[in-house]
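As you look at this complex, bear in mind that one protein chain is not there, while each of the others sits in place.
The block that comes next holds subunit A.
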Amino acid sequence: MAEIFYNGRRVDGRRPNEIRRVDCQFGSGYSDGIVFLHQGNTKVIASVVGPHAPRVKGDGTPDGATITCQFTKPPFASTSGERRKLSSKDRSANDFATAIEEIFSCVIRTEKYPMSQIDIFLEVIQSDGSEFACAVNATTLALTDAGIEMDCLVSAATVGLWGSHVFADLCRFEENPRISQLTVVCLPNVHLLSGVNTEEQIGQWKSQPQILHTRLSSWLPVERLQPLITEAVKVAQTLQKEFSYWLRGRVRSGFITR
């Protein structure tokens, strides 16, 4: 077993503030939006179907769209070689699905699509740490590719605290109980308030990023939590700029093919 942190380098050779290589492929098929997202060795396929009429008769609401999410992790997904059976009783998968439904019901403008349903299908092809963050990022790209109207892009990042060092974008070896890891889902610096605001309020809103979802998985003193959140938000915003570049390229390639 290699050292977690030695001589300024992490177990996979990265520096503390360095994220893994992120790559994205937009697919085309029967779904309205398909994205294959790599973050290092974590690979997630996100498919979005919709908006369409609800399949069950009483499920639609007149206020807006209903968002459903299905999170699947096949037995061959883990890079540690462990094989687990795929079952509907998997606790973490259902927890992730519920959280993603809540996140995107807040971001998607559901009032544009009354009495309809938007389905999100997530499948983890390979798991090497930071699954939830990668799934949220893939869902954002897939929803944008499907043309569903959202307020802004959502980006997620996982950050770990090892002594006095903050590790960005944890891999599998760094996801252990000795490293306190925090996952943050955040939005860019866009104020969403409606109505008249004073200049002071606008200044306060613009200066601070906005957090939509957090989860912390290990014990941590309270004083160290605030810098950890700040670092996680920085990493998430870096990923978000990368995603916006890809989506612009996607738009241009769409124009060319027409």
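Just so it is clear, a contact is a pair of C-beta atoms (placed from the backbone, for glycine too) under 8 Å apart; a residue touches a chain by one contact, two chains touch by 3 or more; residues count from 1.
The working rule: contacts and distances are computed from a predicted model.
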{"item": "Name under which UniProt lists the unshown chain, selected from \"Light-independent protochlorophyllide reductase subunit N\", \"Trafficking protein particle complex subunit\", \"2-oxoisovalerate dehydrogenase subunit alpha\" or \"Exosome complex component RRP45\"", "value": "\"Exosome complex component RRP45\""}
{"item": "Selected residue (touches chain absent from view) among A:Ile4, A:Ile125, A:Met150 or A:Leu216", "value": "A:Leu216"}
{"item": "Identified contact with the non-displayed chain, of A:Asn94, A:Gln126 or A:Gln237", "value": "A:Asn94"}
{"item": "Residue in contact with the excluded chain [from A:Gly29, A:Gly58 or A:Gly163]", "value": "A:Gly58"}
{"item": "Hidden partner chain, residues of subunit A it touches", "value": "56, 58-59, 61-63, 66, 91-92, 94-95, 98-99, 102, 106, 177, 182, 186-187, 192-195, 204-205, 208-223, 225-226, 229-230, 233"}
